[in-house]
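To keep things clear, I will list the structure first and then write my remarks on it.
Here the complex is missing a single protein chain, while all its other protein chains stay put.
So, chain A:
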Amino acid sequence: MLGFLKKPVVVTAEINLSLVALTVVGLMSRLWGLSYPRAVVFDEVYYGQFVSLYMKRIFFVDDSGPPLGHMLLALGGYLGGFDGNFLWNRIGAEYSTNVPVCSLRFLPALAGALCIPLAYQILVELRFSHCAALGAALLILLENSLITQSRFMLLESILIFFILLAVLSYLKFYNLQRHSSFSGRWWFWLLLSGVACSCAVGVKYMGLFTYMLLLVIAGLHFWHMLGDQNLSNVGGATCKINHVLRKACVSLVCHFLARGLTLLIIPVATYLSFFYVHLTLLYRSGPHDQIMTSAFQASLEGGLARITQGQPLEVAYGSQITLRNVLGKPMQCWLHSHTNTYPIRYENGRGSSHQQQVTCYPFKDVNNWWIVKDPGMQQLVVSNPPRPVRHGHIVQLVHGITTRYLNTHDVAAPLSPHSQEVSCYIDYNISMPAQNLWRVEIVNRESDTDVWKTILSEVRFVHVNTSAVLKLSGASLPEWGYRQLEVVGEKLSKGYHQSMVWNVEEHRYGKSQEQKEREVELHSPTRMDISKNLSFMAKFTELQWKILTLKNEDTEHKYSSSALDWITMDTNIAYWLHPTSGAQIHLLGNVCTWASANVAAVVYTCLSLWYLIRRRRKIYDIPEDAWQLWVSAGQICVGGWVVNYLPFFLMEKTLFLYHYLPALTFQILLIPIVLQHLSDHLCRSLLSKSMFSALTVAWFSSVCFAYRTFSPVTYGEPLSVAELKDLRWKDSWNILIRKQGH
């Protein structure tokens, strides 16, 4: 009893002062004067609009990446009390007083600052000396491009932070592996690694590269474990199933499952949760609604939901409907007809049927209404009880305003001569009979007796006589067709394509048998009962697919560059220019660091090749454990550089210098590794060692000098024209110099 009192209560704290000092200096370098310039800087103009939309809870689709990064930026805005009222339209525009600039920029800057201690820790975990770790941290600290990128509302610094965090936690986990498997700390670091990976992917898809690298490294490490015969007997259970599987053991399986769970399943779950939060936050309809399907739009507050709320679900004979093409390209549109006819002869001399035009029209219009009719009956109203239309039923579609039947026949379409013309049939008393029967095929049916449902069902209309399929060709008609989109009957239907699929968007049960009353009815807005909800997974799948496939116009940008320009830093990006003084901010790296990082990569590759070949001939230049360190450092640093850089050569999108920063970070970590290796193993005598140290110090001071020189354009300090001209070390740099007189 009370035995615990007999022992003294001791708290032992071990504080690595250099690490603390580094963190403090890092925070200072990134956070100092954060609200300057109080103007929109470069891509803030792009991310800012999403922050505003988050504040207003309006739904949007951004094809540049998943939502975590945007949400973190929006979190900054939320904490700073931003109301979202700012027009993000121009780089350099002054912020109004309601924009909390400092808190919007705080999170990226914090992430950027924390990269410094992370770099330190990574080197320590790679088993390099504290001196090397200090060097790595200092190099990251003094890297101008990383500072610039961190100080504004941009995503790269957050991405780099998560990447480094993932690497560090994996290394911590791996180093714990040998002594304390399945301990609390082991689980913590393993979990953190998985979560950080998915955060990195959640910020930008670029994070995927590092995630893949870590998976490969984890796979390699597990492969080595497989060969470790001692390990299989841990737990004492040597299962003798048969001679083949004799040594397959529980502990290995546990190791495998633990890794699978934390590095595959948890990241996926985390990634899904980002979208869950994203979709929960954004529940109002907004500018990007039209990209999404009708079902998705109906789940948003306002917009389509206001119209469709209370529509009957099942389409019945006599229903009045509008039909939207599912493709949504080149723009969303609805099946449409109007009293004008196809011209008798087209410009190129081909003839037409001269019947009423059928088009696809991108705006809501009373002429978009069609009535579903049973071919066997005359009535155009819904009977009581309604008779629903099912998959495989044959229907006629009657245009509501003109009461003509949707028809197609063996006449070439106006712009796609290999397809059939679609028209609303006019009987000219020539030998061209009406062919207006269509079979309804529900594409996303679950069984063959499915009912045609509003919004949810995607249907194809197959022409009974010619088996042509109603299709949006995507071409826009000339003047006579009012530039509306062409609709054709596709005879050679090549499997499933969205341009052939339609869904009912607006729907009501028709009540008026008389044409005049019906016209009034068609003009009146729809309103009836029932609503529908999409599951989260359905929404997620659709949104994810749209993000991946949505293509922005291929835009040329003044500061875009090619991947090859990055290693030599032949390009820069002007982020901001003061309207009157010469102060400006550029994304421009520390020349000295970039050059030495390249040298380090080359030295590492050459040395590794040399060692490898010599080892193959059984000549061991360095001790085995030094070799292991060298290899594992290379896996992380060279591997990280390669996976974050080389894929850009295959990409066709517009590239900017800032895409290189994650790769650069890994390359910078390589510098102290190579330096320490050189001094440990290649400088044999004391003299050469001290000379090497002196050289290193000299080199480091040049890094400091380069940092000092370029810090005015990093922090946006005012400069005179002469000073600006002096900064232009490379002809290809675009430093903005005003003409004299300002």
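The criterion applied here is as follows: a contact is a pair of C-beta atoms (placed from the backbone, for glycine too) under 8 Å apart; a residue touches a chain by one contact, two chains touch by 3 or more; residues count from 1.
Convention: contacts and distances are computed from a predicted model.
As stated in its UniProt record, the chain not included in the shown complex is "Protein O-mannosyl-transferase 2", which appears among "Anaphase-promoting complex subunit CDC23", "Protein O-mannosyl-transferase 2", "IBH1-like N-terminal domain-containing protein" or "Exoribonuclease phosphorolytic domain-containing protein".
Contact with the omitted chain, checked across A:220, A:613, A:631 or A:736, is made by A:613.
Across A:499, A:632 or A:676, the residue that sits in touch with the chain not pictured is A:499. Among A:10, A:430 or A:650, only A:650 touches the chain that is left out of the view.
Listed residues A:339, A:467, A:628 or A:688: the one in touch with the omitted chain is A:467.
Counting the whole complex, the residues of chain A in touch with the unshown chain are 223, 226-227, 229, 232, 243-248, 329-330, 467, 473-474, 492, 494-497, 499, 555-556, 558, 613, 616-618, 650, 652.
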